[in-house]
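Only a single protein chain was left out; the remaining protein chains are all shown in position.
Our next item is chain A:
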């Protein structure tokens, strides 16, 4: 086929397009391979390169609201001293950069790679001392679920629901569900108190107790309700609505059927 084309001196009309596409894929792929290679080389936490990369990301994405030196503006709080944990939580769950002003910043698809999140976190951590990203041993769920459950009921359940299903607060704010939140982010939220959540520092709930709480939440997720259909674990509202609509509906339907004359 090609040979015959060459003989006639004519190229296939799509040959140029194909060649361009091939070239672009090749250079793009090579660049990607090269850039990830260099980025991995730079990944050492707390190194000057990491902090410099984080600083660039910060200037480009965060400085509009938080100020060029993270000192805070009328639109956003100062980030000096919030620590790496706060940044890892807010950016790592997609809450920051915030899409728009509202009652609270909501979880949305994460806009940065894990590595960029860490770079931002260590840049902000370099501005002032604050809580660090917790060690793996504290967030992998190897603790005492029973102790965690008691602490969760005392400190967390009133807002987040006893099964971690979340709940409403005032004026459009809400405590988000804790299902499908990673242990690291739960730990960071406790230690930094994002948005309207109070801070639970290590002297209030010790790191081991925090690990137990995470263990409890993971236990609840892995062992679903023994009663079966939990209706979102939202309690009397969801259950009441269900029984009023479907339970009473079934009774009304059966009553109509029993009293109706047969055809």
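Just so we're on the same page, a contact is a pair of C-beta atoms (placed from the backbone, for glycine too) under 8 Å apart; a residue touches a chain by one contact, two chains touch by 3 or more; residues count from 1.
Heads up, the rule we're going with is that contacts and distances are computed from a predicted model.
Per UniProt, the protein behind the absent chain is "Cytochrome bc1 complex Rieske iron-sulfur subunit"; the candidates were "Formate-dependent nitrite reductase, membrane component NrfD", "Beta-ketoacyl synthase, N-terminal domain", "Branched-chain amino acid transport system permease protein" or "Cytochrome bc1 complex Rieske iron-sulfur subunit".
Summary of contacts with the chain left out: across A:27, A:48, A:113 or A:196, the touching residue is A:196. Screening A:61, A:78, A:155 or A:221 against the full complex identifies A:155 as the residue touching the chain left out. Where chain A meets the missing chain, the touching residues are 150-151, 154-155, 158-159, 167, 169-171, 173, 175, 193, 195-201, 203-204, 223-228, 257-258, 261-263.
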